[in-house]
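Complex shown without one protein chain; remaining protein chains in place.
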Amino acid sequence: MTPIGAQPTPFLLSVEGLTVSFDGFKAVNDLSFYVDENEIRVIIGPNGAGKTTVLDLICGKTKATAGSITFRDKELTRMSESQIVLAGVGRKFQTPSIYEDLTVFENLEISYPRGRSVWGALTFKRDAAVRERVAEVAEIIFLKDKLHERGAFLSHGQKQWLEIGMLLIQEPDLLMLDEPVAGMSVSERIKTAELLRTIIKDRSVLVIEHDMKFVEDIAHKVTVLHQGRILSEGSMEKVQSDPKVIEVYLGH
Amino acid sequence: MKRAPTFMDRKDLLALATVAVILLIVFPALLDGFRLNLVGKYLTYAFVAVGLVLCWGYGGILSLGQGVFFALGGYGMAMYLKLEASSVENTKIQSTPGIPDFMDWNQITELPLFWQPFHSFPLTLILIVLAPALFAFVIGSAMFKRRVSGVYFAIITQALAAIATILIIGQQGYTGGVNGITDLRTLHGWDIRTDQAKFILYFVNAALLLGVVVAAMFVRDSKLGRILVAMRDKEDRVRFSGYSVANFQIFVFCLAGVFAAIGGAMFTLQVGFMSPSLVGIVPSIEMVIFTAVGGRLSILGAIYGTLAVNFAKTSLSESFPELWLLGLGGLFIAVVAVFPNGLAGLWRDYAQPFIDKALKLRSVDPADPGAEVAKQAAAAAE
Partner (left out) sequence: MFGEYSLGDLGSIFAMQGFAGLILFSVYLLMALGLAIIFGQMGVINMAHGEFMILGAYVTWLTAEFFTSHLPALFSIYFFVAMALAFCAAGALGMLVEWALIRRLYKRPLDTLLATWGLSLILQQVYRSVFGPREVGVTLPDWMMGSLPITDVIEVQINGLFVMGLTVIITIAVFLMIFHSRFGQQIRAVVQNRQMAGAVGIDTEKVDRLTFGLGCGIAGVAGSAFTMIGSTGPTAGQLYIVDTFLIVVFGGAASLFGTIASAFTISQTQSTLEFFLSGSMAKVITLLTVVAILMLRPQGLFTLKVRR
């Protein structure tokens, strides 16, 4: 199936017939799903189900073998990573991905949505608007005392928060989070859940998460992936009682 | 004091002023004409080294082909000077008067097309900047857009340096071959061989170098400088923050290329010839060592590094040529294995704390090694 042209849909994100194969192995196989405006969708599934690959495909890190990804009226499969970001898609990686040699302030500033061209970056002025917004976000992500600390000196949890902050300042319409609470201490986990609840308001969110309690808490709808295909989709209760899901999770 | 870098803050100004005093007052006052000209020659390499600080130190893009850009500037200027020296009057004994002597020797009877623009001085100046920028743009676009970086990029640029040398040496009739373009006399009628001209050219060169340093500092302290650091660290994160990483890499590679070409043009003017010995693999990688010795993150350190290595080379290779190669080899190993921040790092670790105490200066921000080392390197001169 070749990418079909971008047609307006009522959905914010439409994934249709998405397939990617690595050397014959289909990591994602003829996948279709739709995300509404302001919907919070959680993707779950066992290891190797293709969850991260789906996010990689949407944000352009991996190129699809076939299928289409329509965001608003744009066909993402034909766009570069930076264009996809400019279209309004933000992505958080599984391991914290921040700039260790830069300060928290500079980390956030780079994600501020202005001066993203070469010329724009050369002439970028750190004006009051930038400072205010950075301070505001730093407050939300519990790092306002660490603004001038180097990224390398932050704890694992703080790095995760910083990356979430970098996404937040970018003001994406679709936010994609890959295991945002993985590897965190209990107290960090609680704080992060609280943080996520604040920032997922007023935008669509696509989350990969293993923490079922957390999923139950936030998800509007859950998609279960298994071996690159959708196994089940729907509300948390519906998915949890689906015999196919139980089979996959509880073994054969 | 924890602040992000601001362009030309007090420390920058102090460091820059120190370098300016050394280059514009101390050297001319202490050195005779011959030595001053020699320093002038070294300083032309510093243009390359400053470019490499941005490209390699900040951007993480190691080019082992900077000699090619040096050559583009150097040959551009040499071609202009050669044409001026090859007026019909000067070359009337040749079988084809009015073309460079080496072309005549190689039975070429007509000036090749690509030499034609170099009859005009303004066009020459434009090409000295434009040709390397264009070349870097083409190479950079081809490579960076396809996500080629790191060692692959280093190897490809090194291959380019090798190709350029073989081509220049092989195409004797068009390039002057292994001897290069020699016997250059006047620039727009002004004899560049006199002592007075060399003296003036030294200052022009030093002033241009300082200009390049200021430009480099501006880039470093702009958001672009921080994006370069960010790219070196987490290329993907930058991409997923909405930046086209390739464009930034192309920009900084072009900038380093243009800097190198300006240095090349000034080399030709001060030394009076241009030859493939400054183009190939060996000179190109030696230019990297100048940057590394100065401290790969230090713009002013690049100048100190260039001068230090070249002084050492001149004094050692005259008296103990065997020692020089061993020393240079050891230097390559030392700057990566023992002191990766070069002179600037040594200064920061040993001299700066001492001076800070003495002068009760506020301590600098450890989060910002780039701005910091540059400042410290400057103080090294004191």
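In this document, chain identifiers A and B correspond to the written order of the chains, with residue numbering beginning at 1 in each.
To be clear about the criterion, contacts are C-beta pairs under 8 Å (C-beta built on N, C-alpha and C of every residue); 3 or more make two chains touch, one makes a residue touch a chain.
Everything numeric here is computed off the predicted structure, so don't read it as measured data.
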item: Residue in contact with the excluded chain [from B:125, B:281, B:312 or B:355]; value: B:281
item: Per the touch definition above, residue among B:33, B:112, B:329 or B:353 touching the missing chain; value: B:329
item: Listed residues A:14, A:29 or A:53, member touching the removed chain; value: A:53
item: Residue ranges of chain B at the interface with the undisplayed chain; value: 56, 60, 62, 139, 142-143, 146-148, 150-152, 154-156, 158-160, 162-163, 166-167, 169-170, 281, 285, 288-289, 292, 322, 325-326, 328-337, 340
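Methods note: only the chains that are shown with their structure count from here on.
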item: Rounded Å distance, chain A centre to chain B centre (Cα mean); value: 43
item: Chain A partner contacts - residues on chain B that touch it in the complex; value: 2-4, 218-219, 222-224, 226-227, 229-230, 232-234, 236-245, 247-248, 251, 365-369
item: Partner chain B, residues of chain A touching it in the complex; value: 59, 61, 80-82, 85-86, 90-91, 93, 97-103, 105-107, 109-111, 113, 115-118, 121-124, 126, 148-150, 163, 166, 170
